[in-house]
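Excluded from the complex is one protein chain; the other protein chains are retained at their positions.
The letters A and B name the chains in turn, as written, and every chain counts its residues from 1.
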Amino acid sequence: MNLFFTGGLGVLLLIGLPVAFTLSLLAIAGMYFFNGGTFAFMQIPIISYKSLDDFSLTALPMYVLMSQVLVISGVGRDLYEMASRWFRHLPGGLAIATLFCCTIFSAISGSSVATAVTVGAIALPEMVKRGYDKRHVLGLLAAGGTLGILIPPSIPMIIYGSVTGESVGKLFVAGIVPGIILTLAFMIFSSYQTRHIKDLPATWGERFEASKKAIWGLLLPIIIIGGIYSGQFTPTEAAAVGVVLSFLIAIFVYRNLTITTMKQILIGTVKTNAMILFIIVGAMLLGYILTILQIPQSIVNFATAQDISPWVIFILINVVLLILGMFLETVSILVITLPILYPIIMALGFDPIWFAIIMVINMELALISPPVGLNLFVLKGLNKENTISEIVKGVVPYAVIMVVFIVILSFFPEIATGLIHNNIK
Amino acid sequence: MKKVYQFMDLLIRWGAYVAGILILLTTVMTFYEVVSRSFFDAPTTWATELSIYAIIGSCFLGSAYAVRTYSHITVDILINNVNDKMKTIFAYLTNTLGLVFSVIFTIYGYLHVVKTFNLQVTSASLLRIPMYIPESLLVIGGVLLCIAFVLQIIDGGVHKGGEHL
Partner (left out) sequence: ACGDEGDKKADANTSGSEDGYESTTIRLAYNLPQDHHIAVGIENFAKEVVERSDGKVNVQVYPAGQLLSDKDMNQSILSGGVEMGVNSSTLWSSTVPAMGVFDVPYMFNDYSAVGEAVNGEFGDKLRGAMEEKGAKVLMFADYGYVQFANNKRKLTKPEDFKGLKIRSIGDLPSELIQAYGASPVFMGGGEVYMALQRNTVDGATSGTTAMLQRKYDEVTKYLTVNNYAYLEFLLAVNKDYWDKLPEKTQDLLTEVAAETETWIREQAEKEDTESAKALEEKGMDVYYVPEEELDVWKEAAAPVRDVFIENAGDLGKELLDLIDKK
């Protein structure tokens, strides 16, 4: 049965059936052959509807829309020109600036896909224009986007909290230091990777001129972050505020929004939106049939039922998460495995908050591991010329950094739990 | 026949326009909710719920258009490395498989909507929206998907569908 699913997935993807339909069709085939024939098909509309029946998902198309407006109006271009004039004399200066944007945007949106699509849409053309290797840029965007679920707020942490009963507040706090360290590690690596790209420093006059031009673009994150932290709106609602603001800037400041560009923006948004959401539907359908057939559960149970030392079990758990991460979407992995993993982790005597951070980093890996990695797909969707293999090659070093970081976290759990045990009663 | 083909393509494009409008509506409703709640202390009872329906609609109504414009993510490692004849065969094969999925999706979506209609299921909210209405978006989207894959098959094994706007 496992062979049926993995083999089927490989074949369907390779002959060129789109990912969304590959996942869905495989789910349907699984229902037909292993779950009572056509009788099980009644679950298709139920699961399909449920996969999108979530208010936090509405942020996704809105962020896609926002990024399109920022790109087409030129706000994104001006922001990059500013960053370029301030940082271009540093080795890989723009790479660091982009990762900084990813970090900030992650902190706001809580969604990795939204981060990759928004920052990616703006950063990719501008950085390639300035001499960066496309593969390097794609890699850092795919990886930078994943920071969105480690730096609070984070949807996977909320799911972890609601399934296990751990404090979401503590989980958020626990994500801060690992989030910063991982961001710094990404920055150091990417600036090393792109160190040859160095330009003459811009004059102070040039810097301020570009900053003045980018001021409207800079206002956007300030209002959004300010609004979220003062409680005016939720991270999901922030997306709508961002769209309205970017439209206002495009209409009244840049004055370059026409009916034609408007149509272009909307159609572009619809395509990307349908592509991402339908992959989520497909992943949920596949997740449903695998779960009802107890496949992930039996894999986890097998890995954890061995009579071996807790740390070997811990390593096996990570391997299983890595494998599941290749095929399933992150929310599915969390809700399927946590009810089994959490009691085991507690029984083995591990810290549940620390394990949550390990779990979230595994989910970051899931977002960038082929064949099913949403961040890869989002970046592929940005530009027809990007190929999946190009993106995967670009992202591999970052995946290695994440794995190394999991190892470090295992030796020094205080990186995650330090803030909690010291400051929160 | 040509007229029918063109009309079908037009239907799919309308689906995409409606999807786009639904995304705009979501933005407007959510923004209204923020302003109304934060500045006038008057949260709405409808914005969150209707936004969810709109986003569900935007996915299913826009999907057929994404098929026609090759916007659904496809793994291209093998496809890029086979000869044109194989490419054509793969194209027919994948579009047929896509059609198989779409047909099953549409039929069972329809059966489900009928069931929801008969059971008179409403949303568990103040609006008490009959659930068959938002669920119908799946069926409409499914029909559009069926049409899209049929057109792809008619186009043959090459990327003749091309970019439409």
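We adopt the following convention: contacts are C-beta pairs under 8 Å (C-beta built on N, C-alpha and C of every residue); 3 or more make two chains touch, one makes a residue touch a chain.
Remember, it's a predicted structure, so these values are computed and weren't measured experimentally.
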Touching the absent chain when the full complex is considered, from A:6, A:261, A:291 or A:387: A:291
Hidden partner chain, touching residue among A:50, A:384 or A:421: A:50
Identified contact with the non-displayed chain, of A:92, A:120, A:153 or A:268: A:153
Contact with the hidden chain (one of A:218, A:335 or A:401): A:335
Absent-chain interface as seen on chain B, which is shown: 37, 41-43, 45, 47-49, 111-112, 115-116, 119-126, 128, 131
Hidden partner chain, residues of chain A it touches: 36-40, 42-43, 46-47, 49-50, 53-56, 153, 155, 158-159, 161-165, 167-169, 228-236, 288, 291-292, 294, 297, 335-336, 338-339, 342-343
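Everything that follows uses one rule, which is that only the chains that are shown with their structure count from here on.
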Where chain A and chain B are represented by their mean Cα positions, the distance between them in whole Å: 23
Residues of chain A that touch chain B when the two form their complex: 12-21, 24-25, 28, 41-42, 44-46, 48-49, 52-55, 57-58, 60-62, 65, 232-233, 236-237, 239-241, 243-244, 263-264, 266-267, 269-275, 277-279, 281, 371, 377, 380-381, 384, 387-389
List of chain B residues in touch with chain A within their complex: 16-17, 19-21, 23-24, 26-28, 30-31, 33-34, 38, 48, 51-52, 54-56, 58-60, 62-63, 65-67, 69-80, 90-91, 93-94, 97-98, 100-101, 104-105, 108-109, 111-113, 134-135, 138, 165
